[in-house]
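Read the structure below first, then the notes.
Heads up, one of the protein chains got dropped from this complex, but the rest are sitting where they should.
Moving on to chain A:
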């Protein structure tokens, strides 16, 4: 029983990491229908931003990097949206392949710029301790990531539901034509949405430096699971993403605990396919009269 409780914080922290990564996707995939395979590389860009800032800020680089990485990854995303993706709206499957090409280029670029071996970012010293939680040992770094994820969720919720810009974004997502004839500059909304979604990937990348080394293929480890979170949570649904990320984190952690890591992934897959039998469009669905 005690070891069962021990898995709870582990699952929570895996869930928090997944949530951070999936939050950006709820913007780009959920709101705009763009399957951005380069999202993983924006995560990588964020992580390398922290690595670069280390030269100036040493131990505190991670904190400084959070806003900087947001802007760096967001700008990368904005360029991608302007240069290519805006020609692809309404063709989600093609964006998947297009952005995969982009992700190949970015990965190789990182390999050429920073070298193929992994690099390390020093965590701030005040994050190096551990805390006793439910009988388990939880590093402060994991706790920090959970806090960061929670802060991001609150921030995004406020943005989407309490700001004018967020309302415009939701309007464009629900009915692009109607939003356009109502005077919303849909093109500008797209740019901003993509900027924020990509920027969140950068933030997630900085968070990942706290729990592991940084390498050119950092993003590829998480991207598949992150997409599953969005699928299970429902497109563009913030609460869906939160619940799905935590559930997936728990499933991963308990799956590994009861079987082993390799079977846990299969269990996660089977559970998600099973879940889609009950709710084919994810946990929460935006009601609409549209046919498809």
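Note that in this section a contact is a pair of C-beta atoms (placed from the backbone, for glycine too) under 8 Å apart; a residue touches a chain by one contact, two chains touch by 3 or more; residues count from 1.
Assume contacts and distances are computed from a predicted model.
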Chain left out of the displayed complex - its UniProt protein name, from "Flagellar hook-basal body protein", "Leucine/isoleucine/valine transporter permease subunit", "2-oxoacid ferredoxin oxidoreductase" or "Dihydroxyacetone kinase DhaK subunit": "Leucine/isoleucine/valine transporter permease subunit"
Full-complex contact with the absent chain, from A:231, A:246 or A:283: A:231
Option touching the unshown chain, where A:58, A:87 or A:239 are the choices: A:87
Which residue of A:108, A:137, A:161 or A:175 touches the chain not shown here: A:108
Touch residues of chain A, complete complex, unshown partner: 29, 33, 35, 84, 87-88, 91-94, 96-98, 100-105, 107-108, 111-112, 220, 224-225, 227-228, 231, 260-263, 265-266, 268-269, 272-274, 276-277, 280, 291-292
